[in-house]
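What you see is the complex with one protein chain gone and the rest in place.
Here is chain A:
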Amino acid sequence: MENLDLLMHGFGVAITPLHLLLMVAGVLLGLVVGVLPGLGAPNGVSLLIPLTFSLDPTAAIILLSSMYWGALFGGSTTSILFNIPGEPSSVATTFDGYPMARSGQSTRALTLAFMSAGIGALIGVIVITLLAGWASRFALRFGAPEYFAVYFLAFAAFIGMGSASATKTVVSLTAGLLLASVGMDNVTGEVRLTFGFSDLLGGISFLVVVIGLFGIGELLATVQEGLHFRGVSSRIDLRDMLRTIAELPRYWATTVRSGLVGIWMGITPGGPTAASFMSYGIARQASRKGAAFGTGRPEGIVAPETADHSAGTCAMLPMLALGVPSSATAAVMMGGLMIWGLTPGPMLFATKPDFVWGLIASMYVSNIVGVILVLLTVPMFAALLRVPFSIIGPMIVAICFVGGYTVSSATFDLWVVLVFGLVGYLLTRLDYPLAPLVLAMVLGHKAENAFFQSMVLSDGSLSVFFETALCSAIMAIGLALLVVPKLLQLVARLRHRGAVGQESH
């Protein structure tokens, strides 16, 4: 019950007029970011970080995390009303959400989505509340080799469990690690990989890279398709809404299953996008009316939304307790923590309980605030998409460049945004995953430091990673995650080929 006391203390920290105001502002900004193509949660949070320097860290993290929840809600809004996923994680919501809205039930579709999203988020926060204390105590036993093993595990999980080609994930990861090592090395103090360019001395900021990759890159992908929205009515009918809320308990099995999928994918580096697809697939298999999926089944909305949000919230647990974020947005937020002078990891729980438990408590409040706000303001935000792209597009571009500039007031960063915008477009079109690149840029220094310290401990022998039981266990899981999924695919493919070969004989 120690956690419960701490949580109550957290509510005391979180519920102040300023914090409530920041939650509302964050959710509303997040909705804008989630609705607009080209602005998503990762770069929305990046754009906001320079503006939080004048806030205290608790207020700042409440603003940023509320924005994340808002962006998740906003992404589902456009999926349902326009068949355009505002966020990658809401792609699966379009499958049944848009058909239901087109058949004249847009209120039902939106209410189902927002309510199950809210429930998913609450499931996630409850898991965090229960596990946070345990996870941080567990992590206190970690030394440098264990930390390196955990980073290795995170990287390996991306490579093995990601849906993209393994070598493309490796390219994305290692490119991120290399970019992170540009500039002053914080162990030896040497200047690295600047090739004489003084602009590179301070390193390449991951915030600027994220703004380019996710902002400009996604916008270019939108431009290439030549946007034309075919929206459906976005009016919310109060009676329909209440009727839909009353029908929710019928989908309890889907909700529980999807919540569990979300928790698993949120704590391991699967991320919300993978969680929503997986949960949609499971709901489809479990349903007796499986064939009707894709025509506006309520379970087809409940499943991806619940999983998306419970994964999104659960991603905060490894970020806070271990300092290993499991989604791109969590990685950006962790970068923000480090800029504010906080070190994510188990010590954070011991040294800054106000911050940690304030954040966890705020997640309960801001998700409830989010559900209410989004139901009230949906028509307004849906109207944003009716603004012609020739106006909103350049405005998004200008905001991205302004955001890139404010990170460190350097004109060089404008070029970084531009170059990474083009790179982001190319990489997305070619199915390179971008999240590992961001993760590697944020974790690069920490991973290298952990490696360096382990090497100093062991006089340069790699066996240090297999000396303690804990460390070898983590390394073994990492190696297994790296190899096993791809091996299984290979076996399945060989077996399939064998079966086809026998048939043709």
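In this text, a contact is a pair of C-beta atoms (placed from the backbone, for glycine too) under 8 Å apart; a residue touches a chain by one contact, two chains touch by 3 or more; residues count from 1.
Assume contacts and distances are computed from a predicted model.
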| item | value |
| --- | --- |
| Chain not present in the shown complex, as UniProt names it (candidates "Biotin-dependent carboxyltransferase family protein", "Tripartite tricarboxylate transporter TctB family protein", "Diguanylate cyclase" or "Na+/H+ antiporter subunit C") | "Tripartite tricarboxylate transporter TctB family protein" |
| Residue, one of A:Gly10, A:Gly26 or A:Pro50, that touches the chain absent here | A:Pro50 |
| Residue, one of A:Ser198, A:Thr411 or A:Ser463, that touches the chain absent here | A:Thr411 |
| Absent-chain contact - pick from A:Leu22, A:Leu220, A:Val261 or A:Val438 | A:Leu220 |
| Residue among A:Ile15, A:Leu178 or A:Val483 touching the omitted chain | A:Leu178 |
| Absent-chain interface as seen on chain A, which is shown | 50-51, 54, 165, 167-168, 170-171, 174-175, 177-178, 181, 185, 187-188, 190, 192-193, 195, 216, 220, 223-226, 388, 390-391, 393-395, 397-398, 401-402, 405-406, 409, 411, 414-415, 418, 421-422, 426-427, 429-430, 432, 448, 451-452, 455-456, 460 |
